[in-house]
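Report on the following structure.
In this view, the complex is presented without one of its protein chains, the others remaining in place.
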Amino acid sequence: MTTPPVLDIEDLQVRFRARHGVVSALRGPDLRLDAGGLLVVVGESGSGKTVLATALLGMLPSNAEVTGSVQVLGNQVVGASSRQLRALRRDHVALIPQGASTALNPVRTIGWQARRTVRTRRLDPQQGAARIDLELDASGLSPIDTRRAYPHELSGGMQQRVLLALSRAADPDLVIADEPTHGLDADLVDATARRLLEVQQTGAALLVITHDLRLAAALGGETAVLYGGDLLERQATLPLLDRPAHPYTRGLIGALPERGANPIVGSPPDLSALPPGCSFAPRCPLVRADCTTALPALEPIGETGMVRCPYHHEADQDMASHAAAPEQDRHAPR
Amino acid sequence: MWRMIGVRLLSLPAIMLAVALLTFALMWASPYDPAATYVAALTGQDGASQEVRDAYAAAWGLDASGPQQFWAWLTNVTRGDLGISREVPGVPVTRVLLDRLPATVLLLGASTVIVLVLSLVLGVLAARFRGSPIDTGVRMLSYVGTFAPSFWLALLAVYFFAIWGGWLPAGGTGDVRTETGIELRYLILPATTLAISQLGWFTLFVRDTLLDRMRDDHVRFAEAQGASRTGALIRSALPNALLPYVTLAGAHLPELIGGAILIESIFGWPGLGNLARRAAVSVDVPLLLAIVLGGAVLTVLGNLLADIGYRLLDPRTRRSPA
Partner (left out) sequence: MTAFGLLRTPDRRRPLTGAARRVARLPGAVQIATGIVVVLLLAALFAPWLRPMDTVTVDLGARLTPPSWSAPMGTDTVGRDLFTLVLHGLRVSLLVSAAAAVVAALLGGAIGGLAGAVGGKVDAIVMRIVDVFAAQNHFLFGLLLVVLTRPLFGSVVAVTLSVAVTHWVSTARIVRSEILSLRSRPFVLASINAGASRLHVARRHLLPHVVQALALTFVLLVPHAIFHESGYSFLGLGMPPTRASLGNLVADSQRSLLLGGWWATLFPGGVLFVFCAAVGTIGAWGRDRLDPRSRSELEL
């Protein structure tokens, strides 16, 4: 390969120095995303998925310690100067932030914010404005009315579409959508997925961060599963949802209402005191002695997939019985 | 919104009435005898003749009963007559107040401008360069401004700038031939020292609110699009931080009146604050009451203007969703 991938993450470690000790948010996931690619990062809150998105943009707070490598189109983000980071965000990356209702400035009109986007991205004023109007129109919003409106005058779905339109104004190479279905009704999930896929079709790489497996299913592409800052599994989305390999992924899918709504026993890990081994070990139904001593290596599964569990073959029968017997609580922390 | 304005303006006379009632009740309960004190001061001896005292008491209406005195005062007030000043003998209170008003308006206006401009500039600088020496310096200065008594700072400023350095006048108003009767350089020290009493925590408020707003999603969104930190701060965070700032300004700028009493006294400023001190020292209750009521009007109006300003500035309250 001669052109660098749009996104190349290697051994990304993020720790926060907090008042009471160090919080470990990411423990070295490796991820790669090529032009036109689609990667869904799935995880619960505290899995590190939002920290991942923030780290890609170089927008972590000052108390974060970052090691490893994040390259966007061959440009190193870790340790880059604020000038370099700004240029990178301005020219190549678009973030669709979580919570459309708060991502728009409440005291400015959409028109003002559209003009700001054009100015910030250094687009030609006329062309930029026309492009945003086109995008608004394509998503079923009247450009004139929308530009005149304040954010609170729009519905959640409309705000989401505005954000998407603004994000596409500069034809970014990488689009990061953070929880794009956060706070949206279930029937808007498919519509959101369609709009996101349009972005991908223009040749941009798309990184979607979500806890919503339905959105992942609607999007396709590849899915990476984060837990406690570790990458536990990465597979093409549809096989992953169909035949999850890692016990945690199985648990997530088993917790869906249509799969029996069996929640995973135990609670998410304490990020300031992660176990030395697999972060999921305290809740894992398949846990063995060696799981708690060292982090298992990623091993290949399927055509392109990876899973961080040496015992995933044995999972199938165990999972069913485990789901029916939630009192197997002995591995839960504390 | 008109309803709110109406209710607040209508409550103003009620509030003033309550204050006046309280004042008269306390006057009536107090053993203090204004006429006797006045006569004693006039003749230079304590045992003034009873007839002279009674004559003054009768002239001032002090021989009437408490309720009668209050009623007389109230009916006079409705005609725009606030009584006769004892501190400035024989001159109607209304006249005395109007004579002193321009100097105080000038002082308060100058201080207000200083507070508003400097707090925004310093607050934005501190927030932008958070954790840097600029931030530390601004916070230290704000601390001094907030917790140092204004009269103390004023005296230190007089010592440093007037007595030791000789750069600025220590007090007074200078050449009375200028339009307001006050030369500008005589205004610098009083206005600045008065402003400092409010400046500190206005600045801290701007800084802290801005830092809070900088964490808002839309500010992060602006930065994610490649906006500079300064740009995001000024264009995205500041307009949102200004909303609570307006409320704060309306509620707390009227507090400058209290400081003006001290500052005007120190600098011999010919305004209402100095007059209030003289009225207090000589127990000239009608005059002091009039100034207190004026202060209440300003306080209520300040709050009201802030609320109106907030509603006009915030699109969420300006226009209701269709």
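In this document, chain identifiers A and B correspond to the written order of the chains, with residue numbering beginning at 1 in each.
Operating definition for what follows: a residue touches a chain if its C-beta (ideal position, glycine included) is under 8 Å from a C-beta of that chain, and two chains touch if they have at least 3 such contacts.
A quick note: this is a predicted structure, and the numbers were derived from the prediction, not measured.
Asker: Taking the full complex into account, find the residue in B:Val77, B:Val285 or B:Ala306 that is in contact with the omitted chain.
Answerer: The missing chain is touched by B:Val285.
Asker: One chain isn't shown here. Among B:Ala57, B:Val96 or B:Ile257, which residue touches it?
Answerer: Touches the omitted chain: B:Ile257.
Asker: Thinking of the whole complex, not just what is shown, which of B:Met1, B:Ala72, B:Val144 or B:Leu312 touches the missing chain?
Answerer: Touching the chain that is not displayed is residue B:Val144.
Asker: In the full complex, which bits of chain B touch the chain not displayed? Write them out.
Answerer: These residues of chain B touch the chain that is not shown: 11-12, 14-15, 18-19, 23, 26-27, 29-32, 143-144, 146-149, 151-153, 155-156, 158-159, 163-164, 208, 212, 215, 254-255, 257-259, 261-262, 265-266, 276-277, 280-281, 283, 285, 288-289, 291-292, 295-296, 298-300.
Following the convention adopted for this analysis, only the chains that are shown with their structure count from here on.
Asker: Whole-Å distance, chain A centre to chain B centre, using C-alpha means?
Answerer: 54
Asker: Can you check the complex and tell me which residues of chain B touch chain A?
Answerer: Residues 131, 216-218, 220-229, 231, 235-236, 239-240, 243, 313-316, 319, 321-322.
Asker: Help me check something: in the complex, which residues belonging to chain A touch chain B?
Answerer: Within the complex, chain A touches chain B at residues 57, 59, 62, 82, 86-87, 89-91, 93-95, 97-99, 102-109, 116-117, 120-121, 150, 152-153, 163, 166.
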